[in-house]
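First the structure, which I've put down as structure tokens, then a few questions once you've had a look.
Selected chains only, in their assembly positions.
Letters are used for the chains, namely A and B, taken in the order the chains are written, and counting of residues starts over at 1 for each.
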Amino acid sequence: MTLQQLNELLEGEIIGSTDVNISGIGDIENATEGQLTFIRNRKYARYWENSSASIGIAAKNLSLTPKDNQAIIKVDQVDLSMIKILNALAPKPPVFDMDVHPSAVVDKSAIISEGAKIGAGCYIGKNVFIGKETILYPNVTLLDDVMIGHQTTIWSGAVVREQCVIGDACIIHSNASIGADGFGFVPSPDGRGLVKMPHIGNVIIGNGVEIGANSCVDRAKFGSTVLGDGTKIDNLVQIGHNSILGRSCVMAGNSGLAGSVTLGDGVMIGGSASIKDHTTIHSGATVGAGSGVMADVEAGKTVLGYPATDARDMLKQWVALRKLIE
Amino acid sequence: MTLQQLNELLEGEIIGSTDVNISGIGDIENATEGQLTFIRNRKYARYWENSSASIGIAAKNLSLTPKDNQAIIKVDQVDLSMIKILNALAPKPPVFDMDVHPSAVVDKSAIISEGAKIGAGCYIGKNVFIGKETILYPNVTLLDDVMIGHQTTIWSGAVVREQCVIGDACIIHSNASIGADGFGFVPSPDGRGLVKMPHIGNVIIGNGVEIGANSCVDRAKFGSTVLGDGTKIDNLVQIGHNSILGRSCVMAGNSGLAGSVTLGDGVMIGGSASIKDHTTIHSGATVGAGSGVMADVEAGKTVLGYPATDARDMLKQWVALRKLIE
């Protein structure tokens, strides 16, 4: 890519000039000639002087001077520019030689819409519906009565249990488990064991949702476990039965919701945080990494720690505790 | 289901009457006409007055008045009644058109007992034994010398490594890993690396055990990692090599046992809790969610926090810490 081609993509403002063709991307400390780099803020800007990168994509407010045969493209939002460039440079995803691989087992009652691809070794049960241009990589399992929307991607090893519903434009990563039984047991009448609570509900996942590798979303006892449109779930995340997540929530790796948790819209859950059953975290709230939430969280509030409390209070507690030993 | 059919199932006491046929279940705040709901305790009872549910299944000690064309069925234990109803209403599990799908690879030395079902894409290694009426959903892998009891269910994507033993009436959820190598390494004699400790033991899982989706039970160094009868493990749980779990233990999501942990009978481990290697948690003890247990726990005791200590003391510590900053 030339400087001009890049700027057609980004519609930014060019400072300086370079005739080098861009062949890759590097971080600012390590980028070499022929690479472009991203300069989001002052922290990265101070490395620019010594950088060998040929082009820097920089935030508008930074004042940076390109050296000979170097250029800066100033943009409104560096992250959005990065997305454009990465999409332009992305290698082709794995190739399907045919729409439905002959080794896939597809029940004759299943509906596979136009442009959908079914990889080798997939299993598609009875009455499954698969939308247009949806891609199942090899060794995906969809049990009976599953519905998958259009342009959704399911990576290898993922399992979607019977009756679950996944929307359009979702990405389900490898080895994710959607619709396993919720975890519920009742002491047996003789007090000597546990009786399994049946989970006869399902999971309903909206549009534009991403579920990370090896993450689990359990089916509801009755009714549905629900993930709202645009919600993004990282790897190794547990979502308990009957939890209801709003739109555009984010849960980072190793975090978990016990059963019947409610998240509003735009809730952020940090990595390794866990949320008690039957609690509600209202819209726009943030739970810090590693926190253990044991009570409802108000809209827009940030909580932190174990047990989670107002983040500023928790930071004060941490300071107080350090002072205690001085 | 009519009111009378329901009560034949529950053997409770009917108050009021309704001629509505029950077509579904709702929680008490949202249930509509034609649905039944469950009223476990006072907390839920106060919603009854405004509920549109046609039937309420209620604990005996609650005084509730049905409105016109509404009924209450009073029962001894609401949760056990719920289990009966959910079992009665459960949709059919995924259907197998034949006992052993032709795409499954079953070694000729394996024994598949009467009534067992093997789904598409399963792999059954040498000398594997599968008991009567046991079900393997598609894409399950059982390596050589595995023994599975009767009426056990193994969901898609689960892997059981060589020589492991699973009892009767167990449920192994999707993408669970049974029998992977334990995690043990010894500094190499030259101090420059790590030498792998071989793990030549296996995993033995008793009867009526449930292992959650994407959970892991590692094989023993020598001897066996053992899960006692009736023990229930949630999703994304790690059980380290040589751990010994008693009967009817419960481990919630994202929790973990390091190696050589011993749990007595009826031990409860909360979500995201982790237990140090070589510790013993005696029968009837409870570990609170998010706790980090670093020492043995006495029988019947409840511990909490990180590091885990007596739960009442930990709650006092939390209060003291909050007071410190006031």
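Note that in this section contacts are C-beta pairs under 8 Å (C-beta built on N, C-alpha and C of every residue); 3 or more make two chains touch, one makes a residue touch a chain.
Computed from a predicted model, the values in this text were never measured in an experiment.
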{"item": "Total identical subunits in the assembly as filed, 2 in place", "value": "3"}
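We adopt the following convention: only the chains that are shown with their structure count from here on.
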{"item": "Interchain centroid distance [CA atoms averaged], subunit A/subunit B, Å", "value": "26"}
{"item": "Subunit B to subunit A touching residues, read off their complex", "value": "24-27, 77, 79-80, 82-83, 86-87, 89-91, 93-95, 101, 103, 119-121, 137-139, 155-157, 171, 173-175, 208, 210, 212-214, 230, 232, 234-236, 247-248, 250, 252-254, 271-272, 289-290, 305-306, 318, 321-322, 324-325"}
{"item": "Sites on subunit A touched by subunit B in the complex", "value": "103, 105, 121, 123, 125-126, 139, 141, 143-144, 157, 159, 161-163, 175-177, 180-181, 183, 185-186, 189, 192-200, 214-216, 218, 221-223, 236, 238, 240, 254, 256, 258, 272, 274, 276, 292, 294, 306-307, 309, 313, 316-317, 320-321, 324"}
